[in-house]
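Just one protein chain is left out here, and the rest sit where they should.
The block that comes next holds subunit A.
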Amino acid sequence: MFKLNLKIALRNLFRNKVYAAINIGGLALGLTAFLFILLYINHEESYDKWSTDLKNVYQVRERHSFSTPDNLEHWQESNNSRVANLLKERIPQIEVITKIDKVWSFSDGTAVKIEHADPVMIRDIRDADHHFFHVFPYKFLRGDEQTALEKPNSIVLKEAIALKLFGSLNVLGKQVKTLVWQGDEGNSLIVTGVVAAPSTPETVAFNAITRTGNKDNDPENPGTTNYCQIYAKITDNSDTTKLNKLVQNVYVAFKKKTFAGKDVGFEEYYKDKSKSPGLKLVSLQTVHGNPALTVNWLEKVKPIIAISIFLLLISIINFVNLATAQSVKRAKEVGVKKVLGSYKKQLIIQFLLESALQSVVALFFSVILIEVLLPSFNSYFNVNLSFWHNAQLFVLIIQLIGLFLLVTLLAGFYPAWILSNYNPVSVLKGNYENGLKGIFLRNALVIFQFVISVTFMISIGVMQLQTDYINHKDLGFDKSKVINIKSSYDENFASKIRRIAGVQYVGTTTQVLGNAFNFNAPIDYEGKKIDINSVTVTMEALPALGVKVVKGRIFSPQYKADTLTSAVLNESAAQLLGKDVIGKHFSQNSGKAILQIVGVIKDYHNEGFDKAVLPTMYKITKLGSSSNTNNMLVRFSSENSEQILEKIAREWRLAYPNYPMQYAALNDSFEKILEENKRFINMIVLFSVVSIALSLLGLFALSTFMAKRRTKEIAIRKILGASNLQLMNMLNRSFLLLVLMANFISWPIAFILTRKWLAGFAYRIDMPIWPFLIATVLSVAIAIFTVSLQARKAAVSNSVNSLKYE
């Protein structure tokens, strides 16, 4: 029986190739979108699962005691380094405890210099105490965890980094020098181990672990605190609730002791209970899912998960739609089989089997699609997902089987039910087109699909217009021919660069695209207190940026007062102050500094377009010669940037031989700001293409069904003298209505969604009407085209054939 049913299924698929291809292709598309998300979720879920020992590893978190925007309780990862010793001494369940640096998000990494080679920047080099590898059971390829960090001034490399730096794993005993910033004296470290990369991602990610000795001891002065992350390995089967209670008590007692001899008592100081001292252990394996102080990954990708589930559902709905539309063809088989003595259950199983066959093929295709698309997906979303080389391939396969069963049931059950319900008498008599009761459902599904597609189309249009607007917006400064060297400004170095031919200006400011730090400092102006952003710059910073002067002048060495009492405003600030501000004075720091306004410049963008340019006052930095802005702007006067850069790099090497030069062209910084937005738009484009494709398949199915249902009507009308065109019009009319209705529904939805999206931009276009009109015209046009494919076939077919048999 099974064999025969399988044969029938295969024969049916081959006989209706187009239908089978559409059915399977649609399902494969939906499954692919879903599988990507599944892989991503698996990846995120797999953090810190690379060793069973990690079950006993806990992160120490302290209650965040500063105010937070949402006023909720938060726990932070950085701790007072003294806590490590405290816990180790007082809590017997803790086997080992280790302290490690936190990674700063703005850092470019650490410079690593080997002998006389040029220094290279490497991210995630973290300093720890010597217990690190006792807590985290990394596999040592060279050296071992007992001796690796035994002595200070040692470094353990990850496999990939060892290969990158030395080209070999035999690196024990080699010397490297690490520098955290350009003026750092650095640490000379000896390589004492190489560890293998674990099979799953890690929360405590590192490229190298150093033991410089900084983490070994706590500061002697009780007033000084070192902050670090603390991880503890506890004994097997510890009761964590009890343990956490103990941890909390130990910590409160410790905090109380620090109040001895102070004016304020402990109770009084911590009146606000939500800010009172708190300490707890968090299982390492849950840390990635519940990061401290930031939104977890699930929250971030929730909309995408929703959309991909949505797409899968649409493709399943399509499958159902197509299968029920196709079922008329199978009605006779059902009738005959019932009369021959088949149970309904047997029929349902047969048709479920056919769905299973199709979904297994679809799954197969989507796995191929995943394999093909995964590299671009990875590079695009900056992840490292893999299908076959997956640490949890077994879990993945179980998931795939589950997904297969789910899809088969969802997609196959309704058609199977409909089919097996055919009444043999009416089927065998020939009038089995009792599809009218399902037609409402199918129409509703088509409207639903088109609402989604049209909404997507409109959104793309609006987003495209907004992106165009941003790309062509006047930034208020000239972003070409400027580079920003990541370095504090040093007058000596700056003057050396200035001497290079082709360098026009060298300056520094805290306010530049890619690295802006805005500081609010109120001023007193004509008796009013005005909130204004204050930025200190060097003499050449504004010309280096190429800002546009609106009124007055910008700083110039010709005026002695400029370094002391002159200020330049941007237009937003000038507007706040009122008319004719040039030459007027204002005071800062409650009258301690009096400044005169010498000029007004056009607002220039220094942050993303989601933020408005702040009203800003610019003054020359008092420090003059050096300032720690981490921005050094260099404007070139000629196009010949390669050569000039080479010369600047040469000067850099002379000044800072152990630290590589890091720089970015402002053009690139600008691109980077747009990148996230671009990525989002591309994703929406991708989703909409898939959803539109699926909707068209749905429409195609429904029109096929309709055309078939009305074959006889068409034949009779033809005999009565209807032209092919008239027949096509007739068939198109009902679908046109559906698509127009879908448009009607999606206009307000798209309007609300895109307005919300636009609201995220401080600089945005007015809501345009064109995307709405174009989406409607386009959706109607492609719908007519799709329906006409079927309608034409029905209209042109020979009417005699449809009327011959009853």
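Criterion: contacts are C-beta pairs under 8 Å (C-beta built on N, C-alpha and C of every residue); 3 or more make two chains touch, one makes a residue touch a chain; residues count from 1.
Following the convention adopted for this analysis, contacts and distances are computed from a predicted model.
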{"item": "Listed names \"Glycosyltransferase 2-like domain-containing protein\", \"(2Fe-2S)-binding protein\", \"ABC-type lipoprotein export system, ATPase component\" or \"Molybdopterin-dependent oxidoreductase\", with the criterion being the UniProt name of the chain not displayed", "value": "\"ABC-type lipoprotein export system, ATPase component\""}
{"item": "Which residue of A:L72, A:A117 or A:L340 touches the chain not shown here", "value": "A:L340"}
{"item": "Touch residues of subunit A, complete complex, unshown partner", "value": "1, 4, 7-8, 11-12, 15, 332-333, 335-337, 339-344, 346, 424-425, 428, 430, 805"}
